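Handing you a structure now.
With one protein chain withheld, the remaining protein chains of the complex are depicted in position.
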Amino acid sequence: MNAAVRAAVRAAVYHGAEPWAIRSGYAGLLEGRIDPLTPRDVSNIIQRGGTILGTSRSKEFATDEGRAKAARILKDQGIDSLVIIGGNGSFRGAAALASEYDFKIAGIPGTIDNDIGGTHLTLGFDTAVNVAVDAIDRLRDTAASLDRIFVVEVMGRDCGALAVASAIAGGAEDFLIPEEDFDTEHLKNTVRVAAERGKKSMIIVVAEGDQSGGAHAVANLVRQAVDGDVRETVLGHVQRGGTPTAFDRILGSRMGVKAIAELAAGNSGFMVGFARGGPVETCALECSWQEPLPLDPELMRLREILAL
Amino acid sequence: MNAAVRAAVRAAVYHGAEPWAIRSGYAGLLEGRIDPLTPRDVSNIIQRGGTILGTSRSKEFATDEGRAKAARILKDQGIDSLVIIGGNGSFRGAAALASEYDFKIAGIPGTIDNDIGGTHLTLGFDTAVNVAVDAIDRLRDTAASLDRIFVVEVMGRDCGALAVASAIAGGAEDFLIPEEDFDTEHLKNTVRVAAERGKKSMIIVVAEGDQSGGAHAVANLVRQAVDGDVRETVLGHVQRGGTPTAFDRILGSRMGVKAIAELAAGNSGFMVGFARGGPVETCALECSWQEPLPLDPELMRLREILAL
Amino acid sequence: MNAAVRAAVRAAVYHGAEPWAIRSGYAGLLEGRIDPLTPRDVSNIIQRGGTILGTSRSKEFATDEGRAKAARILKDQGIDSLVIIGGNGSFRGAAALASEYDFKIAGIPGTIDNDIGGTHLTLGFDTAVNVAVDAIDRLRDTAASLDRIFVVEVMGRDCGALAVASAIAGGAEDFLIPEEDFDTEHLKNTVRVAAERGKKSMIIVVAEGDQSGGAHAVANLVRQAVDGDVRETVLGHVQRGGTPTAFDRILGSRMGVKAIAELAAGNSGFMVGFARGGPVETCALECSWQEPLPLDPELMRLREILAL
Partner (left out) sequence: MNAAVRAAVRAAVYHGAEPWAIRSGYAGLLEGRIDPLTPRDVSNIIQRGGTILGTSRSKEFATDEGRAKAARILKDQGIDSLVIIGGNGSFRGAAALASEYDFKIAGIPGTIDNDIGGTHLTLGFDTAVNVAVDAIDRLRDTAASLDRIFVVEVMGRDCGALAVASAIAGGAEDFLIPEEDFDTEHLKNTVRVAAERGKKSMIIVVAEGDQSGGAHAVANLVRQAVDGDVRETVLGHVQRGGTPTAFDRILGSRMGVKAIAELAAGNSGFMVGFARGGPVETCALECSWQEPLPLDPELMRLREILAL
């Protein structure tokens, strides 16, 4: 998220606007924790996990009185446009504020669950996948040394994206996700077949919101299906935070710049998103010795803005 | 690359084919270093850097006699289709072999430079960017502590993709790439302006093939422009190898499966590629609280193949 | 552990002995899973987590009949000396075997809990501490962004070494360990005082064997003491495995070489250990510009053995 903050601040200055930080989300806004941010203030933050701005949940902001107070604080400060980094809840609050009090708003989707409509990727997802895969790699070391079966629970209440990606990248044998009906027999059969093929160690990834009930329930089912040493582990809060990947830093940079550019062009009420490149495609082998495709012109344009 | 090897082996078995390993590339092929690969042989390799198959360069394979010998060895072994992971040179050799001796071939683009036409991303690029960014993060720690300017040379003889991505993700002040004309005055001006803005430490990323001549030449120019402690560093061979990122493992998995699926469908002479998702886009904020987009069906289908 | 395996194999050849691998511990021994290991077989394994030899628990080996069978299998194979990497249980089994059937044995202490008498450090401890600290770093990112209190449970049933080290290196506010009596009021007071000092986010590390009952129980107590968002997380199995640290690789290398050297000198029934350097000491500032102390001669001697 810090990459997006950095990019938005520098893009704002580039477009002649004056960026301010709201500390600790809506709760901080209601306490008036607002201060100016210069391009220097966001130096050397792109590599840090978490967010330098802080975040919070606020019940007060969900009330009419809360938003009225927030609007007054913002207007007193001369602020007319807001960039919100977060998920659906944050966006709904901002949309209410914008429609009631005439602010311009832009949303940047930032959740590790990748559970936001309208974009194929959310900010933080790539980092979370790599953190989960790193944990799975370690479990696989143990699994392979001890001929163990591990059931790993990753985040994802309604969305299995993190489970799917970390399972495939982690070389897991199967994954269980909320988007699919849970089938006890299918699970048992999968582990039985794998065991018959000679697999002595296995990894099964479960999204926390899966209908199976999570790692504990799944581990018990696996124990019924095969004779082996079955262990469960819940990755939990360690999936958040940590040094962001290069991909997330670039995505955050692009999203921050885009959000400001659209606001500067007079638009409002939008979320910046990312369309996945579609399925793996084929081209004639001859394509490969033609000139490489030109660099992404959008990335090229970032340079002079981000170096502010 | 090991992710692609693993995926291709398992996909081949899934499609009823019999996968063999050619060790150490074309040189190994000419020495008859060919042996069967089972799904078990590719267990627990997805997380390893390098390639379990080995690689090499072969002048003999570039000759008519060399390819004739290679074709004989392959036919004797009953091999009729080849999957080649590599760059343009490897693909050209395979194409010659295929057209002269009637093999079916598929190419998987695997270079860290991202310098292959017909695909937006090559296998290994994301890992290389993260390695370069990790190095830049460390340099920035030193730069910030010591008020230093670092000029960092990254790989990329003809293609600045790695330089652009690692510069943006690394929070660098500028990058110099082969695709752009080198302008001494522009460089000097950039660092002067940054210094005037109060930047005491800076990072400049140079692609090895840039017209400036690389890190050493650029560092000398920077010294002429500003008064400061300017250091140069060439990342070199450490940019290769290392635990692959989740993204590269998934990309390799997809490419390996796709290459085999296309061969199984009777196609030949193609490279699997990856179309970038285009520029960052916008959608109405309301999109964000609709249902998330469905999971990539292609990823979902990988599961039963990869778990073989 | 692979560093110790590699070192022991190469040291054995250096001393003119013939090394064999026993796969999957005592259970594998009883199944006769024994095969020769050459210095080439242990190439390129020093960086891998887990152990290439596998491990297991065996009830059969704990019986007189089991050990009789194991002794027969070993003698048939011409094996007269054993190096055991593990914990107390493994060592006791080996000691019984050695006294009953006249084998020479050496123990290498390898547990992540650092819970073995007679040595200040066990193999794997440094890696486990770094893994735990990496997780704590990520939690702190979240804690600082959200003003949260995290209670983190790390391994350590009887021994708080991992909890102490990861708490200090992770910058935690407090730790709870089995070696100390648990005092509810003291814990509550600690968090209250920290909160009064202005700490909005905190980390408390609990060893799994602590009398408090672990992370869940502690989190509940903290909730009684302060008003805040308190979360718990159990690191669990991810603390094992993973690329070993440089320190553990060197320690494993030293221990493996030492174990073999002592066996070669005719000794038996010992464990190689590591004496901690004692408390931090002081010397006159002038000492610092004298010649550095000579390099560790033991490390120097490793070179020609390990390069075999």
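General observations
Each chain gets a letter, A, B and C, in the order it is written, and its residues are counted from 1.
Note that a residue touches a chain if its C-beta (ideal position, glycine included) is under 8 Å from a C-beta of that chain, and two chains touch if they have at least 3 such contacts.
Note that this is a predicted model, so its numbers are computed, not measured.
Within the full complex, the chain left out of the display is in contact with B, C.
When the full complex is taken into account, the listed residue touching the unshown chain is C:Ala169, out of C:Ala17, C:Ala169, C:Ala195 or C:Val226.
Looking at C:Ser56, C:Ser212 or C:Ser253, the residue that reaches the missing chain in the full complex is C:Ser253.
Where subunit C meets the chain that is not shown, the touching residues are 3, 6, 39-40, 43-44, 46-47, 87-88, 91-92, 94-95, 105, 107, 109, 114-120, 126, 129-130, 132-133, 137, 140, 144, 158-161, 164-171, 173-175, 177, 179, 190, 194, 197-199, 243, 245-247, 249-250, 253-255, 258, 262, 267, 269-296, 298-300, 302-303, 306-308.
Mapped onto subunit B, the footprint of the missing chain covers residues 24, 48-51, 54-56, 131, 134-135, 137-142, 144-147, 150, 231, 233-242.
Methods note: only the chains that are shown with their structure count from here on.
One copy, subunit B, sits rotated relative to the other, subunit C; on C-alpha atoms the angle is 180 degrees to the nearest 5.
Chain centres were defined as the mean of their Cα atoms; on that basis the chain farthest from subunit A turns out to be C.
One finds 35 Å separating the Cα centroids of subunit A and subunit C.
Within subunit B, residues 243 each touch two or more of the remaining chains.
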